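Only one protein chain is missing from this complex, and each of the others stays in its spot.
Let's look at chain A:
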Amino acid sequence: MSVSVRVPTILRTYTKDAAEVTAEGDTLKAVLADLEANYPGIQARILDDSGKVRRFVNVYVGDEDVRFADGLDTVIADGSQVSIIPAVAGG
């Protein structure tokens, strides 16, 4: 499963400034692990010490916030787009 991942500005130091990268995996967890393999250090910015999505990070698969789906176990279809977005906005 190949997916496209949109990377927020503050994580682009890990992706050599790329705003979008590709990754493999059939769940969000697998996609993040694949990202970590290619861009070491990036996963610890997205997940906290207990392995959960940090509370100020929103992750979307397509248009769906994974907190409304199955979190890290959310199934990722081939060709999906995963977006990682700082949660601290709005109001």
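In the analysis below, a residue touches a chain if its C-beta (ideal position, glycine included) is under 8 Å from a C-beta of that chain, and two chains touch if they have at least 3 such contacts; residues count from 1.
Throughout what follows, contacts and distances are computed from a predicted model.
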{"item": "Among \"Mono/diheme cytochrome c family protein\", \"Threonine synthase\", \"Copper-binding protein MbnP-like domain-containing protein\" or \"ABC transporter permease\", UniProt-listed name of the chain not shown", "value": "\"Threonine synthase\""}
{"item": "Residue of A:19, A:37 or A:75 touching the missing chain in the full complex", "value": "A:19"}
{"item": "Hidden partner interface residues of chain A, rising order", "value": "6-10, 13, 19, 45, 54-58, 60, 63, 65, 67-68, 83, 85-91"}
